[in-house]
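A single structure is presented below for examination.
All protein chains but one are shown at their positions in the complex.
Read from first to last, the chains carry the letters A, B and C; within each, the first residue is number 1.
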C-alpha cells in the first residue's frame, strides 16, 4: 500500500483512525526555510473536527509534534517527521461493524484486497489520514511563499445551495467557509436540517493558487492539471475535479473558450482565465482555479441494506460521530493538496533549463 | 520533461508533431502474452485523423512498427518499443507562428519554461503525442483481457447535444462515436456547422471498465480514482474528470448516494453504482465509470488577439488542418488511459497480500 | 533529501542522532503477515551500541514502538510506522564541533549543500539512521520467510585479520560476529589495541541470502546486483561491494569463472557459485553472496588537521563515544539491506509473467 505523493517534495502518511498515532514524513523540503511547529498547527486547527455545530463533536486534539528535519528553527533538508497521538478514541461503537460492510465506505474493498483489516473508525481508510496532508501542506505553503505564491479555498456549494457573491474576507468568518455570507447562513441551516434527518450533504470546494510562477508542470503525464487531478481525487469523498471553466467549457465554442493574451507591465497575461491558469499542462501565471465535487458523508444514522464477510445480508445503522457535511473541513485538505502539487513542481522546475538561474 | 506514466506497466512517449518520428516504450509488460502489431494497429486506426468529415484531413498513416519485446509472437517481459515515422508533414504553415503564442495552446508556457521550443504543429505539446498512449493502451488491454476485463468509451455530449439513449453496438457505427444514433446525427450536423463558421466544439467522453477485478487501487494517493484523475487530465484538451455520479452527487443526500450491497451468485454487488466502481479508492467489481470534459479545439480559423516573443501585440489566424471537434478522437485516447491505469494496478495488486495466489 | 528505498516494499527513514526521536515508515508490506514488535526488537538489539567492550558505551535503549499497519498481530497492508525516542543524549561534547569539519565525516559536504545543518552527533548523517533500516529489515525477513528465504551475515576480516574457518553457529557467540572463533579472538584483541591507541579499524562484512527463489531482479538497471550495490553503498562507512568472487574473479579465465549447470532433484543448480547467486542480474537459486568493505571509524581521539566554516585552519580532537570498529554492528545493517532488496524484488517478481501463479 503506497502512501506517498510527490516527486521531490514528497510526503508519506501513516496511521489508522483508532491506532495509537498518525503521522507524516516529508522528504525533499529544501534547507533554509524558517519553520515552527505553530506554522503547522495553525493549518491543522482549521481542519480539526469539533470546531462547530456543523462538524463532528470528536475532540481529536490533533497536536502536532515535529521530530526531525528542523534545527534551531530552520529546515536542514532532512526528512521532517510530524506525529500526533490519538486521544479521545472510543472503538466500542465500531465493534458491531467488525464483519459488516458499510455502504459508501471502503470496508468491502479493503477486506477483498487485503483479507485482514482494522475496522475501527475505518482504520486506514478514515479521513483522519488527511491530518498528515494538511500538516505537510503547511510546509509546502512555506516553500511557495518564498516565491510569493499562495493557496486558499472555500465552499462554493453545499446541499445544492451555491454562493452568489465573493468576498475572500468572509471565508473564515462563517462555519462553512463560504465567501458569500448570505449563502453561508443557508448552508448552515441546510446542514442542520440534514443532521436532524439523520442524513448528510455534499458540495463543491474551490481552491485557488495565486502568484503561481509561470512554468510549473511537466508537459506530458505530469501536467499541472494531471497532478492536481491525482491530488484531488485522492482525497476521501471527492468524486470529480475540474480546472478553470471545467465541465462548463464543453458547451462553449473554441472562439469563446480561448483566453486572449495581452501584455501588462511587461508580463504576459490573458484577458479571461477559462483555462484556470494552465496551458499545455504548464502554469501560465494566471490564478490556478480548481473545483472538486465532495459527496455527502457516507455514514448516516439510518438503516441501510448491506452484507457481511460471510456474504449474509444485514441491515445496519452506522452510529459514531460524523460530520453531516465534510465540505467545510475538505477546504483545508484540498488547499493542502494544491500547495503540495505546486511546491513539488516548483522544485522540479529548477531542472528544466540550463542556465535558467542566470 | 518527464514523459512516463505507470508504476509497473509503464509507458514513456517521445516525439514531436513535425519531427521525423514518434514512439512509445512500454516497460513492465508481463511475459507470456500473445501480441501482434495488428492488435495495436487496430486501436491506432480508431484514433487516426483523416477518418471522416468531422476530423482533420491530415493523413498521418500512423503505421506502427514493433521493434522489441516480442519474440515469435509472444511478449518476453522486455521493453516493447513502438515507432511511427511522420509522413505528410507540411511545416510551412507554422512558420508565421514561430514567434507568436496561439491562444489556448501551450506556445507561451513552453517558451517561458524552456526558452527554446519546436513550434511546428505544436511540437511536443501536440495531441499527436497521444499516438503512443493508444498504442500502449492496446497492450494494456491484452493484459486486462487475461482476467476478463475490458474497456470501452463513447461520446456522451458534443456542442451541448447530449445522448438520450444507449446502445453499445451503435458506438462505432457513427462518425462521432455516440451510442445514440439520433443524437449522433445531430452532433455531426453541429460539428459541420461549427466548421463552416470557422469554430469548434467541445463535449463529454465517457469511458467504462467492465469485468474489473475487485481490489485494484492503492488506498491513499494512488487510489484508482486518483490515478484515473491524473491519466485523464493528462490528455490534451481535457479540463475535468469525474467518477460515477461525479459532480451530480453533490446534490444528493448520503442516504441516496450510498450504493447498497447485496450478494449475487456468491459475489458482493451493489444495487446502484453511484460511486462508479470504486470504494475507498479501490475497485469494487462494479463497472468503472469515468467522464471527461473535452474543451473545444483551440485552433480556430478566426482572428485572435495575442502577443509574440518580443511581447508585442499581434493578431493571428491559425491555419492548418484541425479537427472542429476532438471529442470523437478523444474516445480511444481516454479508453487507452483507463486501460493503462487498470493494467498497472492489476499487476501492482499482486503484491498486496501474502498467500493471495492460493 | 530523499530518504526512501525500494519499489514496492519501501522504507523511508527519518531522524537525527541527537533529535527527539528516529523512525521509519514501511510502505508496501503485504497484508496477512503475523508481526509482533518483538520480531523487530530482536534485530534492533543485535545492532545496538553498548553491547560489548568493542562497541561504543552509549546506551541508546533503542526500544521500538509500532504505531500503525498491524491489527491484532497481523499486517493489514497499511504503512507500518516504527519510532524510537532518543534517550541518553548528551550534545554538549559536540558544541566545539558546531563550526568545524571533522575529517572523514559529512560535516563539510552537508554544510556546502544545505547551508544549515544539525551538527550534534552528525545529525542526519549519523549511523544512528540505520536504526530504521534494521527495523524495516526485520519485517522484510518475515516476507522472505514466507517463501523459505533467509539472510545472515558475519565479519570476514577486521584490521587485516581474516577468518580462516567457517562455522555459522559461532557467529553470534563472539563480540565481533566472526564465524571463526580463533580469528574472532585476534580481532577482539586488535580492536582493543586500536582503541588504546586512540585509533580505529575497518574490515569486511559478508552477507548471504539462502533459499532465494529463482527470478528475483529486473534485467537492466534494477538487477539484483545493482540494487544490492545501491543498498550496500548507502550504508555509512561502506566503500566497496562485490558479489560472488567479486574483484578476485578478474584474475581468473572465463573457462574457470563460469559456473557449470547440473540438475539436482529436478532443480537446476550450479557446481560452483563464483557468480554469487545471480546471472544476468537475476537470482539463480544459489546463495546470494555479498561482501562489503567497511572503512575504519572516522572519529578518532587524535589531533587532526581541518578547517572551519570561516575557512580557517583548525586542529581538532574528536571526543564522544565511538566504536573503535563498526564492523560487528555493520553486520545486522548489511543483512537488513540485503533482506530489503530481496523482499522488494520478490514482490515485484509477481508481476513478471501472465499466468505465473498457475
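Here is the rule we use: a residue touches a chain if its C-beta (ideal position, glycine included) is under 8 Å from a C-beta of that chain, and two chains touch if they have at least 3 such contacts.
Note that the structure is predicted; figures quoted are calculated from it, not measured.
Asker: What shown chains does the left-out chain touch?
Answerer: So, spelled out: the chain left out of view touches A, B, C.
Asker: Which of these, B:80, B:212, B:250 or B:294, touches the one chain of the complex that we don't see?
Answerer: B:80
Asker: Under the stated touch rule, tell me which residues of subunit C contact the chain that is not displayed.
Answerer: Those residues of subunit C that touch the unshown chain are 1-5, 7, 13, 101, 103-110, 112-115, 124-125, 129, 157, 159-160, 194, 198-204, 214-215, 217-223, 225-234, 236, 238-247, 249-263, 266, 268, 270-271, 275-276, 278-285, 293-300, 302, 304-307, 311-313, 349, 352-353, 356.
Asker: May I ask you to list the residues on subunit B that touch the chain which is not drawn?
Answerer: 1-4, 10, 12-16, 19-23, 25, 27-28, 31-32, 65, 67-69, 71, 74-81, 83, 113-118, 123-124
Asker: Take the complete complex as the reference. Which residues in subunit A touch the chain that isn't displayed?
Answerer: Residues in contact with the chain left out: 8-9, 28, 30-33, 77-78, 143, 146, 219, 347-348, 350-357.
One rule holds for everything that comes next: only the chains that are shown with their structure count from here on.
Asker: Looking across all chain pairs, point out the one with the most C-beta pairs in contact.
Answerer: Per-pair contact counts point to A-B as the maximum.
Asker: Using C-alpha centres only, name the chain that sits farthest from subunit B.
Answerer: Farthest chain from subunit B, going by C-alpha centroids: C.
Asker: Distance-wise, how many Å sit between the C-alpha centres of subunit A and subunit C, to the nearest whole number?
Answerer: Result: the chain centres lie 38 Å from each other.
Asker: Measure off the straight-line distance from the CA centroid of subunit B to the CA centroid of subunit C, and report it in whole Å.
Answerer: 45
Asker: Calculate how many whole Å lie between the centre of subunit A and the centre of subunit B, each centre taken as the average of the chain's C-alpha atoms.
Answerer: Taking the average C-alpha coordinate of subunit A and of subunit B, the gap between them is 26 Å.
Asker: Mind pulling the residue numbers of subunit B that touch at least two other chains?
Answerer: In subunit B, the residues touching two or more other chains are 219, 352-353, 356.
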